[in-house]
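Notes follow once the structure below has been shown.
Only one protein chain is missing from this complex, and each of the others stays in its spot.
We call the chains A, B and C, going by the order they appear; numbering starts again at 1 in every chain.
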């Protein structure tokens, strides 16, 4: 699975703590991590939590990533912004049981975690435990398993609800503030990571035109 | 402020625990609570977490409610469904500090709480503490206050992003599965509560037609 | 390792949930679980959190158990009572990181967990995660490991402090309210479990005399 990592400006100093914890867990499970930044508070390209959401929408809908790990100070801002995007189902995860239940019940494609609130000493242990509970099991099996069918049914209904409420991503990309979008795709490694993995030619073309503008 | 309460089927047995805690806190503050159900597991009208989201979208966009308190077993399902709706900004709240920070930083119009996961003995104390931290202060002042301006700016950008990504609510209501919508507005007290408070004639008319169909 | 499980009266209905979670984790690691009760709310022998502490002191000091898993509604009562006993170092554990850090830093011989407060749906997952973090690693290695030496030194000083503050266990057993002690060793399976594992002849003799009185 292609897992994208997105870090917001207020927590950029923790970028490598999160990145290291994520890689330590998911690489041995055979997944790849694509770190879209921020990499440090000094990055020239800055991402707000709103941009985290827009970037998540871009990565998921273009299939450049199968799953996005993001967050912010409390995790709530990125959670709101991600879930504003078509096709993105982003769970707020605080502890390992949250991670497991989100994987089994909601089976979404993004998580947002708090990297400031509650993030004290030894928080890297909790990060790893959460990632492990999310990525080391097959997801979507339900918990308890006897309720798998009704849980899958509700996920399907939620997916349809979201299709009724959101424009498709290409439309969103075209109608959103273009300066915001340009800043969202300005990360140091964005070009390298995105265009090699994007599986939607129209979206790729549009993002190229925005970057060139 | 008009605060709507929405309880999902899996947690319907806790309906009065949540309702009592909410009223105990917000009525002395001068707010009104409108309980849209479920009222008990035996209600003829059943609400799933997806329907919680759709109902939240309806109440917020029609201004029938200023704020929605909802949730589900983990809080995540309702959080996803609410945030799929135009104009809804729903925070997942677990502890009092979450509630306070959501009010000050994100200043949304809905919260989702877990009523099963982590909800043990004396959980009614935490419910009250969370409501108090959310409703007894002026919201949107930022935390820390020195960051109020940048936080307000980000909220504005998120609001614009969501306008770019979501259809208006009337369109959502018309395009969503009509059986789902009909079931969503079938609660025992829906008619009484909604039409007296709805401030959007087009939405009210459409909901009437759906209920009559 | 011989792990004793002790459940207090207010949480006796959860006895098998806790027992099952503990066995599921520690038996595959080669440890044995000795369940001293309560087994159900209907047990004729009832244990209060104070008796949990006294029983923990008895089991640890007689070496009938190497480690005690106990708790109560909030975990605090049993924590207080256990730590009142000579030679018992009982950590209050709420989440997996607590369990890991207690094992690595404090390296005690008992834990107390809350089985009511915060104990909601899916809490059995957290129980298992906590036990795993405690029992699947070598304990006492420090966290971070660079601080292992100073952590071990502090544990040694704490052990000496406790020797200066507490009477030896046989003295405690003789001076404590004898009705309380008799009720503490009255569990249905106490005789079978304790005398087969007790490694202190004087303590065993005294307990026999109390039970016979």
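Keep this in mind: contacts are C-beta pairs under 8 Å (C-beta built on N, C-alpha and C of every residue); 3 or more make two chains touch, one makes a residue touch a chain.
Since the structure is predicted, the reported quantities are computational estimates derived from the model, not experimental observations.
Q: Mind giving the shown chains that are in contact with the missing chain?
A: Checking the complete complex, the chain left out touches A, B, C.
Q: Check the options C:19, C:162, C:182 or C:211 and report the residue that touches the missing chain.
A: C:162
Q: Among A:2, A:19, A:117 or A:147, single out the residue that touches the unshown chain.
A: From the options A:2, A:19, A:117 or A:147, the contact with the absent chain belongs to A:117.
Q: Touching the absent chain in the whole complex: find that residue among C:3, C:59, C:105 or C:198.
A: Touching the chain that is not displayed is residue C:105.
Q: Taking the full complex into account, what residues of subunit A touch the chain not shown?
A: Counting over the whole complex, subunit A touches the hidden chain at residues 73, 114, 116-123.
Q: What subunit C residues would touch the chain not displayed?
A: Against the left-out chain, subunit C lists 48-50, 53-54, 57, 73-74, 76-77, 79-81, 83-86, 89-92, 94, 97-98, 101-102, 105-106, 108, 117, 154, 157-158, 160-162, 164-167, 172, 175-177, 180.
Q: Residue by residue, what part of subunit B touches the chain that was omitted?
A: Residues 95-97, 100-101, 122, 125-126, 129, 143 of subunit B touch the chain absent from view.
Everything that follows uses one rule, which is that only the chains that are shown with their structure count from here on.
Q: If each chain is a node and each touching pair an edge, is that a line, ring, star, complete or other?
A: Here the contact pattern is complete, since every chain touches every other one.
Q: To bring subunit A onto subunit C by a C-alpha fit, how many degrees must it turn, rounded to the nearest 5?
A: For the C-alpha superposition of subunit A onto subunit C, the angle is 180 degrees.
Q: Centroid from C-alpha atoms only, then distance subunit B to subunit C, rounded to Å. What do you get?
A: Taking the mean C-alpha position of each chain, the two centres sit 44 Å apart.
Q: What is the distance, in whole Å, between the centres of subunit A and subunit C, each centre taken as the mean of its C-alpha atoms?
A: Result: the chain centres lie 42 Å from each other.
Q: Where in subunit C do residues touch at least two different other chains?
A: Residues 122.
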